[in-house]
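Contents: one structure, followed by commentary.
Every protein chain of the complex appears in place save one, which is left out.
Presenting chain A:
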Amino acid sequence: MKDSPANTSLNIFPKSWSEAHAGRVPGNIPIWVGILSELTEFGIFFAAYFIAKFYYPAVFAEGPQQLNTALGVTNTIVLLTSSYFMAKAMASIRIDDRKKSERFLWLAVFCGCIYLVIKVWEFHWNDLQGFSTNTSEFFTVYYYMTFNHFLHVGWASCAILYVIFRLRSGAYSSKDNSGMEALAVYWHMIDLMWILIFPLLYVLR
């Protein structure tokens, strides 16, 4: 993957940042530009959370107790499991076991769909309790963060379907799998963001 066009076209960085000096880039450089942009976006959300919590500590102490914690925990486990399936899919393609790799990718999509269904159910449950974006400062931050994350899981699940299609057409092998690996690191990034969102919104008082 070292010589793939995606990794050699951006010669704008110092030599010390190159793969030869700093180590292999999983996936490709463009996906990492995307990932670092997404991390910045979520970083702004987290900063907004902490600023709002500073000004409204009572609202943020009460907010998590009004949410359905069981659904939050279930979604965390579902996303962690999906990351595991993605890592297994990568391990399988590296030994040219395309069937196994495809099976793990389907399991990852399945987990993504379960997450989306649970999240829709949670939004519906919130609605039944009378919670909306205007209920309090906590719920404004909650909906901004969780709906944004929801969209990321949605389009990344579609991306997995595309990778499955490419895998079936023989596009990936043990020697050439940087496209699939790019999706894998993106999916793990989405999981990482939920690892931070979950305690902020569901656990901390």
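Here are a few things to note about the model shown:
In this section, a contact is a pair of C-beta atoms (placed from the backbone, for glycine too) under 8 Å apart; a residue touches a chain by one contact, two chains touch by 3 or more; residues count from 1.
Here is the rule we use: contacts and distances are computed from a predicted model.
Between the names "Lactate utilization protein", "Thiolase", "Cytochrome C oxidase subunit IV family protein" or "ABC transporter permease subunit", the one given in UniProt for the chain missing from this structure view is "Cytochrome C oxidase subunit IV family protein".
Between the chain not shown and the residues A:V73, A:V120 or A:C158, the one that touches is A:V73. Listed here are the chain A residues that touch the chain not shown: 17, 19, 22-26, 32, 36, 39, 43, 46, 50, 53-54, 57, 61, 64, 69, 73, 76-77, 80-81, 83-84, 86-88, 90-91, 184-185, 188-189, 191-192, 195-196, 198-200, 202-205.
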